[in-house]
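The complex appears here without one of its protein chains, the remainder shown in place.
Moving on to subunit A:
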Amino acid sequence: MTDIQAGPGAAVAAAPGSGSVPAIELDNVVKEYVSHGEVVRAVKGVSLAIAEGEFFSLLGPSGCGKTTSMRMIAGFEDPTQGVVRLHGEDVTHVPPNKRDINMVFQSYALFPHMNVWDNVAFGLRRRKVPDAEIRRRVGEILEVVDLTGREKRRPKEMSGGQQQRVALARALVNRPRALLLDEPLGALDLKLRQAMQIELKRIQREVGITFVYVTHDQSEALTMSDRIAVMNDGLVEQLADPREIYERPASTFVAGFIGTSNLFGGTVQQVSGDTAVLALGPSDRILVPADGALSAGQTVDLTVRPEKIKLAKEQPEGDLSVVRGTVAEVVYLGTYNSYVVVLGDGAEITVFEQNANDSTITAERGDEVWLSWQPRHSYALR
């Protein structure tokens, strides 16, 4: 056993630098609107605090309320209930043009009638910044996003990636206290998206501004974020750092939404010390950290990541969770092999096996195999 304490409830990480005033704070925010005569609750009570300088992601499927939450931070939506604070100041009903934060819109929303320079200078001109300073700052930020020499281009004459960088520069040039990004990479192809992820992270480190990043792409969120709020159906399901979210998903939804997960249910047979024992089939045994929350007779849902499971032809030894099944599918995926194993009760378990040494596979379709994993790698979900 290692020192990692598993289990739900332990999953609430504190904001880095907590103690100081959060850059952005949502306090029990609710947003309802009427659509076709029906009241829709897009956000059902979200509370979160984003620290200064943090790269914070709102992650969830479409319709989960992440964009609405961001629009309330920006000031485009008026919360039905709750309070929005920026650096401790209540801005719940302050219009967007009076908030010291900027937004990078999905599909960029560049001004089509202005060239790159005028797009980027727009915010500074509205704030009556002196001309000389505008020239200096716009020039500098265009250098940061690598668009020097393209000042006279119109948005429609540029590629998606370039437009994306104009949008970023147009927001960053104002040196906002926080930058909101609404699926900014959604319209780019995979290669460019990955390059921009690294680029965004670099820029964020360079300028040191709080980034709030809305995305439905879990790998994007895991790659870039300091912390992630996973949202579903208008609520935050889990708020933690990427490792925590991936390793210890707090709910069935999070486990299913982030990466590949094996979910199965069982009844607790007995609890001995720190470990609860669940039985599935006659030769199966699953060990779960009990954390004092599990007792005999209780039914629980479990999750195990596919890469944590070891697949073998022989029965493994030791204090491991062990289940037995038949290989139904083997897929060679280059860096790893993916197996689908069917258990006695019909449940399907996905297993990833690293191709560390050579590409020979351990088992063929139809083979009887033993699956095993460390007890700390499975979690009882809420």
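One rule holds in what follows: a residue touches a chain if its C-beta (ideal position, glycine included) is under 8 Å from a C-beta of that chain, and two chains touch if they have at least 3 such contacts; residues count from 1.
Note that contacts and distances are computed from a predicted model.
Choosing from "Hydrogenase small subunit", "Biotin carboxyl carrier protein of acetyl-CoA carboxylase", "SUF system NifU family Fe-S cluster assembly protein" or "ABC transporter permease", the protein name stored in UniProt for the chain missing from the display reads "ABC transporter permease". Across A:Arg127, A:Arg205 or A:Lys313, the single residue that touches the chain missing here is A:Arg127.
Per the touch definition above, the residue from A:Ser62, A:Asn97 or A:Gln354 contacting the chain not shown is A:Asn97. Here one chain is not drawn; of A:Gln81, A:Ser107 or A:Gln197, the residue touching it is A:Ser107.
Residues 74, 76, 95-98, 102-103, 105-107, 109-115, 118, 122-123, 125-127, 170-171, 174 of subunit A touch the missing chain (whole complex, contact as defined above).
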